[in-house]
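The complex appears here minus one protein chain, its other protein chains still in place.
Should a chain be cited, it is by its letter among A, B and C, assigned in written order, with residues numbered from 1 in that chain.
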Amino acid sequence: MAKIPVAVLGATGTVGQHFVKLLLDHPWFELAALTASERSAGKRYGDAAKWYLSEEVPEQVADVEVRLTEPRAVEDAKLLFSAMPAEEAAKIEPVCAEAGFIMSSNSSNFRMDPDVPLIIPEVNPDHLKLIEAQKKQRGWDGFIVKNPNCTTIVFVLPLKPLLDAFGINSVLVASMQALSGAGYAGVPSMAIEDNVIPFIAKEEGKTEDEPLKLLGKLSGKNIEQAPIRISASCHRVPVLDGHTTAVFVELGKPASPEEAAEVLSKFKAKPQKLKLPSAPEQPVIVSPEENMPQPRYARYAGSVPGMAVVVGRVRKDPALKNGIKFIASGHNVIRGAAGAAVLNAELLKAEGYLK
Amino acid sequence: MAKIPVAVLGATGTVGQHFVKLLLDHPWFELAALTASERSAGKRYGDAAKWYLSEEVPEQVADVEVRLTEPRAVEDAKLLFSAMPAEEAAKIEPVCAEAGFIMSSNSSNFRMDPDVPLIIPEVNPDHLKLIEAQKKQRGWDGFIVKNPNCTTIVFVLPLKPLLDAFGINSVLVASMQALSGAGYAGVPSMAIEDNVIPFIAKEEGKTEDEPLKLLGKLSGKNIEQAPIRISASCHRVPVLDGHTTAVFVELGKPASPEEAAEVLSKFKAKPQKLKLPSAPEQPVIVSPEENMPQPRYARYAGSVPGMAVVVGRVRKDPALKNGIKFIASGHNVIRGAAGAAVLNAELLKAEGYLK
Amino acid sequence: MAKIPVAVLGATGTVGQHFVKLLLDHPWFELAALTASERSAGKRYGDAAKWYLSEEVPEQVADVEVRLTEPRAVEDAKLLFSAMPAEEAAKIEPVCAEAGFIMSSNSSNFRMDPDVPLIIPEVNPDHLKLIEAQKKQRGWDGFIVKNPNCTTIVFVLPLKPLLDAFGINSVLVASMQALSGAGYAGVPSMAIEDNVIPFIAKEEGKTEDEPLKLLGKLSGKNIEQAPIRISASCHRVPVLDGHTTAVFVELGKPASPEEAAEVLSKFKAKPQKLKLPSAPEQPVIVSPEENMPQPRYARYAGSVPGMAVVVGRVRKDPALKNGIKFIASGHNVIRGAAGAAVLNAELLKAEGYLK
Partner (left out) sequence: MAKIPVAVLGATGTVGQHFVKLLLDHPWFELAALTASERSAGKRYGDAAKWYLSEEVPEQVADVEVRLTEPRAVEDAKLLFSAMPAEEAAKIEPVCAEAGFIMSSNSSNFRMDPDVPLIIPEVNPDHLKLIEAQKKQRGWDGFIVKNPNCTTIVFVLPLKPLLDAFGINSVLVASMQALSGAGYAGVPSMAIEDNVIPFIAKEEGKTEDEPLKLLGKLSGKNIEQAPIRISASCHRVPVLDGHTTAVFVELGKPASPEEAAEVLSKFKAKPQKLKLPSAPEQPVIVSPEENMPQPRYARYAGSVPGMAVVVGRVRKDPALKNGIKFIASGHNVIRGAAGAAVLNAELLKAEGYLK
């Protein structure tokens, strides 16, 4: 089977680098182009990307010329992954979709648009049906699919099986987020050494809004938001990769911590059934240790490294009705960003949206 | 006025060192003895204490001989501060109280005993009235007063004025706790570098139970626990000093974030009125910055360094009824431990319990 | 005595903030103006400076309007402190000197110019005599005095008494430098977390060249460079403040570690004799501890906090003839930058160059 040619838009940043790494030996996709903004266009990828994943840029891409992000730069590709900043993506993505490209985008623009599927393949694969409406309404040959914010993914993945089993009325979540979430130069060392920064711009809005769409029901051409109340408090901690979240949940009916842990542990969904290449055997791993999950370990957990979320310390919550609380941790740039978009693309392929 | 001679029991550890530092030039108290366990007894304090607050042990105490913790070792003192481990304190404190000493103890034993005042001077100074019952019931000449756990203090201090103004039904709190809370050698660097540890032994129990007593009402010889539901999730982060807490509160009646911030900001209580030496002018400082409080700064906030708690980001909570949420950060070893016990002792003096 | 009005050029950065802090209550100087580049000019200082020394900008300066750096902006001042980037300083300093201002500059430009005094007051106060030549040759009413690079100061301060007592043939130095040396946003946390960066642009050149001038002899209108061979290897480590240097020295004649330590410990120089306000009683403190100096403690060492260098582990060097080796650590932004320039200005005043 010939591989599908893909491009990464915004390939030089932290998320872009993870896209490149995940796609270098992908069984279904092959890299056809890397693009970036004017500052990097025309340079060797090895010079343009301040590569942080290892000492050197992988040699397969080091000499590739970075192209300026625009449709004709990616005409060899069929599928586009976006790691562009939201403002830029908001301009370029519609142009590309109109030109017939299929886009699996990590950029935060358009995520809450009613006709844009916001997808976690284990949570709401059926929302892909919005694609038809999107193409029709917008008159596009191509289309855009989004994955959620990195923090959203880490705590919504374990919420899904709990919702199915017990119902959920409300969720309160406090995050301890990794430095890589802000991009390579996003957090000065002087700001975070021996410190916590209890604020991340726009993050609480995203983590409070996106789950309602993700856990919502497809009804005709629309998503009915899930009737859940969510509150988030987001904090930056001195950790390289891996977002950790403390999650307090008011369930719809009583469940013991043991019952909840079992439901989490047994959770398998469409990506597992379809055996998508980037789908971990267990999307949620429940750790038996009393002091886990810790991001330094959880970040590479799972049969596909970085694609599982590790949950631990499932316990009764004494403040909420039918309350349980737990800790969830996962790799913010893999499961929370680049890997999320790759998994979405694999789902598109498996479901026939991408030929 | 002659100063009151005091001793520090368990003077060599992290909390003990802060006691020594706070008491070196105290206007009311003067150090009469330093004690420790057998491992340190008989040594110079400068040799026994792995001093971490500055390059060298203060010269006033460097040559003091550390005594073995027992009543006769502290007979020159009237007031004893305890920084002993709970197990040890549980044995020694009753002996000292029986022998007539007044104890202001940071050790976690006995905190929930019905006749032991658990005090934050700004929160429940009237609970000192339990002292009479304690002495009578136990047949002691002296008595024991406790301060709460370091994390408890950081978030209960701002809860008090909110409770008075609006009522509180439930509180959920996620902590990001400093390394010093575990003692000098408590957390190996290999465990916490580039990491978060989402577990601290016994901490969630303390932070869920103690506030109910602190915020409870004195009724005769008993404290009626406050009718509040509290849930805590406690986490260790790579920060030297300063516990940060994300607090979600269901108020008894609606209040806007602005109203809540104003109530917090205007909070003054008995220690401020009594002008106790260790009482900060403002026990709760509300920061106007969007990304504060941060522990590296909050740890020394206040007119008495380390004795104020800094609150920031007071905002509406969308998951709780009449919900607000905020961040509170304060020095875990000063306001949360040694300074707390010193302030308690100052209250004892001002209220006539210590002559 | 009326205080001398001073201005800080480049007042918003890391060094500028330390200048402001040191000058707020200075006994001889008073702040008359704060300047910065166009990006900050016209703003309140409290808004323009990303203040990192404490939670809030000191209130005395928070509302001061930052002026654009140019001579007329500082006409109320007599003495100018410069914390400008070298390129900018190279343009503005001559204009200010020509206009009659006296400049005590931390900027790295001009440091090696033959007629510009490069001064550490304890090391080469007599080099101030270059001022006459400078004014004459350049036709300036004012003049410029420089302090050296932050790392240079930390290891040259202890070299001076060793040079005087034993002679020095060669010096090899490996530095472990703090984050603040690169400015607030200079080192991304993603770059340095769990890491060492063994490279700092231009640093090795400065630390190899400047000591030769500092330790050189004034001969007429010139400095004869000291006949010492110096080699430096400079490295960044995850430490907020305080540069630590491992120094290997080939002395001119044999000296035991004890003799060297005694010479270091007894070192007093002109600033101590003149009792300059920023001069520590001991410019070099020799720690007796086997594991000191450590930057977290050494950074605030000395009777004037941050102005002493702490030396430890003085020991025989088996690789060099008459070799000794030691560790020296000091605050890179205080003794190594802002405090250095303030001490230079105090020397200027005491020596009659500044009236």
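Here is the rule we go by: contacts are C-beta pairs under 8 Å (C-beta built on N, C-alpha and C of every residue); 3 or more make two chains touch, one makes a residue touch a chain.
Only a predicted model underlies this, so the values are computations on that prediction, with no experimental measurement involved.
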| item | value |
| --- | --- |
| Hidden-chain contact residue, picked from the options A:E193, A:E250 or A:D317 | A:E193 |
| Hidden partner chain, touching residue among C:H26, C:K43, C:K221 or C:H235 | C:H235 |
| Option from B:A191, B:L212 or B:L274 whose C-beta touches the chain left out | B:A191 |
| From C:G142, C:P293, C:G306 or C:G330, residue that would touch the chain that is not displayed | C:P293 |
| Contact partner of the left-out chain, one of C:V171, C:L214, C:L264 or C:M307 | C:V171 |
| Interface residues of chain C (partner: the chain not displayed) | 170-172, 174, 176, 194-199, 208, 229-231, 233, 235, 237-240, 244, 246, 248, 290-296, 312-313, 317-320, 323, 325, 327, 329 |
| Interface with the undisplayed chain - residues on chain B | 14, 52, 179-180, 184-194, 238-240 |
| Interface with the undisplayed chain - residues on chain A | 54-55, 193-194, 287, 289, 292-294, 297-298, 300-301, 310 |
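Please note the rule applied: only the chains that are shown with their structure count from here on.
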| item | value |
| --- | --- |
| Chain C against chain A, contact positions shared by both copies (same if over half, else different) | same |
| Inter-chain centre distance, chain B versus chain C - centres from mean C-alpha coordinates, in Å | 41 |
| For chain A paired with chain C, centre-to-centre distance based on mean C-alpha positions, whole Å | 48 |
| Residue list for chain B, restricted to those that touch at least two other chains | 194, 292-294 |
